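Handing you a structure now.
With one protein chain removed, the remaining protein chains of the complex are shown where they sit.
Per-chain residue numbering starts at 1, and chain names A, B and C are given in the order in which the chains are listed.
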Amino acid sequence: MGNEVRFAILGAGRIGQVHAENLTRHVQEAEVVAIADVVPEAAERAARRFGIPHASGDPAEIFSRDDVDAVAICSSTETHAEFIIRAARSGKHAFCEKPIALDLAAVDEALAAVDESGTKLQIGFNRRFDPNFRGIRDAVREGEIGTPYLVQITSRDPAPPPIGYVKSSGGLFLDMMIHDFDMARFLLDDEVEAVSATGAVRVDEAIGAAGDIDTAVVSIRYRCGALGVITNSRQAVYGSDQRVEVLGSLGSVSCENNTPDRVIRQTEAGVIHAKPLYFFLERYQAAYADELRSFIRAIREDCEVEVTGADGRAPVALALAAGLSYRERRVVAMSEIGA
Amino acid sequence: MGNEVRFAILGAGRIGQVHAENLTRHVQEAEVVAIADVVPEAAERAARRFGIPHASGDPAEIFSRDDVDAVAICSSTETHAEFIIRAARSGKHAFCEKPIALDLAAVDEALAAVDESGTKLQIGFNRRFDPNFRGIRDAVREGEIGTPYLVQITSRDPAPPPIGYVKSSGGLFLDMMIHDFDMARFLLDDEVEAVSATGAVRVDEAIGAAGDIDTAVVSIRYRCGALGVITNSRQAVYGSDQRVEVLGSLGSVSCENNTPDRVIRQTEAGVIHAKPLYFFLERYQAAYADELRSFIRAIREDCEVEVTGADGRAPVALALAAGLSYRERRVVAMSEIGA
Amino acid sequence: MGNEVRFAILGAGRIGQVHAENLTRHVQEAEVVAIADVVPEAAERAARRFGIPHASGDPAEIFSRDDVDAVAICSSTETHAEFIIRAARSGKHAFCEKPIALDLAAVDEALAAVDESGTKLQIGFNRRFDPNFRGIRDAVREGEIGTPYLVQITSRDPAPPPIGYVKSSGGLFLDMMIHDFDMARFLLDDEVEAVSATGAVRVDEAIGAAGDIDTAVVSIRYRCGALGVITNSRQAVYGSDQRVEVLGSLGSVSCENNTPDRVIRQTEAGVIHAKPLYFFLERYQAAYADELRSFIRAIREDCEVEVTGADGRAPVALALAAGLSYRERRVVAMSEIGA
Partner (left out) sequence: MGNEVRFAILGAGRIGQVHAENLTRHVQEAEVVAIADVVPEAAERAARRFGIPHASGDPAEIFSRDDVDAVAICSSTETHAEFIIRAARSGKHAFCEKPIALDLAAVDEALAAVDESGTKLQIGFNRRFDPNFRGIRDAVREGEIGTPYLVQITSRDPAPPPIGYVKSSGGLFLDMMIHDFDMARFLLDDEVEAVSATGAVRVDEAIGAAGDIDTAVVSIRYRCGALGVITNSRQAVYGSDQRVEVLGSLGSVSCENNTPDRVIRQTEAGVIHAKPLYFFLERYQAAYADELRSFIRAIREDCEVEVTGADGRAPVALALAAGLSYRERRVVAMSEIGA
């Protein structure tokens, strides 16, 4: 067909493989020409599995390839900003997993490079492409609930990540709640003015020992005056529990969890419905493909990406503000941290 | 039958009439001998409507009657503490609507009088008798969800009260959220250690002009370490929206709203279920009768009431702490305000 | 207050006590002056329990009392027609439990006596007063679903009745499905033209040994041309399962079961909702009071009762037709059996 967008994938870990599968099988108009990972065997294994012609142990060499239009940055967080910059400087579009970086200076440097180059950068906030959340955003945008009063975001993982991951993740606000900060902005298409965070270690003391929390409540105030609250728990044994609600002057719009089926058992034990999908990769399966389709459309039609660099920066700022609020036990204005 | 508890009702307004109807018609083992209201016509009208033998324009004279075992204090808030004290001193049990008072000194004086007299005092936190909320509390108490992590209380009135009422109500935290503060304590059977409040005027600017807010998010931290969040809105046009959820190590327990029926319409417009019951008196109809049954049982069996004076004090303290937190934009420890 | 309708209750068994409780406690404008049962002790016990002044072991003497405006016929089925006739001849209104009789000649004789006397007769099809079913009927009547296509009535008892009861009940079609035949007529406000029945013994072989079935499917054709189906099972271990649906040109309207609460547990075992109310007396608690209110209104305002003698006759005819269809394995036109 000739005019597919030619991708290279940087990082052959879990999320790299998700994108590889989508780009090679489910997303039309994409072609994957190379995959790189600092562990060469991982790159090779993924190349074989997904029929990718070239595997490399050196992500850096990707940027010099002429047959690559765009990179999907799926490597570890500390490489994101650097790879965004390299992609921009070599004229390649970049799709980058969240977060861009764990500090705003690094984020800003990366975004400046993209600005300069004129290439596209889309951030992997896949939940924006979930039909439930998008349906709610659309309902709000179309005025179905009138003036927004209150946003409630409930986000619970089925089980905490390994402690090793916790230590390097930047903490719950930057690793887990960052998705919800993005959701908060997405739902109202408005910026957050101030945050107030509380947190606790309830799920596993080892998480506390690693300097993190596993349970959190963050209140937010939007510029428009609406309030919001995000609650996070690292453990909901019944599955990935992700619900949002927006209340406004004309009513509320919310969503239930997606389930693997709609089967109902009625027995002496009760009326039993299916549990939420357990794993976020199942929950957001369609969204992962759709965010790539959206990115490719932006490249081919040369229009604005749906999740911009600024959309990648704002949740990092919110996560940093939440951390500060949590430590100082007070409301933190976003202006305090350069947002 | 001879051994009914003989009640006098103080206050013949809306809530006084609710209790009058329950005590005269639906609650066995109660008898209403008198009703008093500072507006004599109101007392007389209610007496006629509910077949109460004696109507009075002077609540004070009630306390000298020999044929009264217990009073139901349904008068305006500023009289509650005084009437509790008078009831205690005249040896009468008291069922008192919330809040006891708008400041803790007045509350403490009233509770001291009750302690001294040995009479019973039960506070009208009727939601504790709602089957949904009680079912959730029981599930938590019986360990069904394991160690509690997070409590989420969503509480929305269908429409704001008249501005005149707003001005004298003590404000959203003391008037509306006080029910949710009680619920927060009830669900975990634990005390709150600290609160953090945000608020906004979203529903009606006149509420802001009256010095109050109509939308609020309050985070709480329990002594056990669990977190909680209460959200309030003065307006949910679809009805009285009151849901709670407790998440713990073994799962979550929550409730949906009660509806007038379970009819479902499927048309081109969607799949349409009944709205929540609109008015709190409908929503809690059974609970209003059950709290009186519980009070009567405590009197007749001379056992502890289910909602004690301390249960009446704690939410007042929480509301005051929330107000302070909101004004000072910081976490407030309950110890700061004498709780 | 002077103008209450004065009732006598005939039969102090389970359903007699339900009506006694409603008439003495919950239904305004009724007064119960006497209760009679062929077992005198039963009448006396009920009289004491509900504060009814007069108890009798001879139902017949009731009809000569001057202080009785209306009788509630709650005695065994074989006495219904006779008591309707006696009530009519003594100028008393009658509220009669279903079925009027097990054969149409007896029904017709009773209805003729009522016609002649000009007294009121209402049949105890309480489900017509259930908010769910009434809501569906109203939606159909108001054209919300357009032209009706198909009616589906699912009706399951939690557990089969005692075998002794099965033997004297007239069988599943006359004892259990009779409610659903009434519902079928009520929902569309139309008559049934033909029925086709199948049945089986699945729940308990003793029911088959007693000459009855415990599981049945009956198809109906309405005069208007719409189709319907009623399914019955004597056992649904999770509770009283009673749902109806009407599909039409503009959509469908249906209902879910009522539950004791709206609590939801999410655990590793699933997402568990409350079971349907187990017992029909709980399920139809409000309906039992409302049918009496309706009857009293018809008496006091001298207007047509909401469930007429003809409404009592039609389901008996349908049950007889279903029995014939089941035995002869063919469609039976209602005209064949004089309906």
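FYI, a residue touches a chain if its C-beta (ideal position, glycine included) is under 8 Å from a C-beta of that chain, and two chains touch if they have at least 3 such contacts.
Nothing here was measured: the structure is a model prediction, and the numbers come from that model.
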Query = In the full complex, which of C:T24, C:S56, C:T215 or C:Q285 touches the chain missing from this view?
reply = C:T215
Key: Residue of B:A42, B:I123, B:A274 or B:L292 in touch with the missing chain, whole complex considered   = B:A274
Residue touching the undisplayed chain, where the options are A:A209, A:V263 or A:C303 = A:V263
Key: Missing-partner contacts on chain B, residue numbers   = 236-238, 241, 259, 265-276
Note = Per the touch rule stated above, chain C touches the missing chain via residues 147-150, 152, 154, 156, 196, 198-203, 215-217, 219, 221, 225-229, 231, 233, 235-238, 241, 247, 249-252, 329-331
Request  = By the contact definition given up top, give the residues of chain A that touch the hidden chain.
outcome  = 25-26, 131-132, 135-136, 139, 144-145, 250-258, 260-268
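Assume only the chains that are shown with their structure count from here on.
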Inquiry  = Based only on mean CA positions, could you tell me how far chain B sits from chain C in angstrom?
reply    = 40
Inquiry  = Between chain A and chain C, what distance separates the C-alpha centroids? Give it in angstrom.
reply    = 58
Note = By the touch definition above, chain C meets two or more other chains at residues 265-268
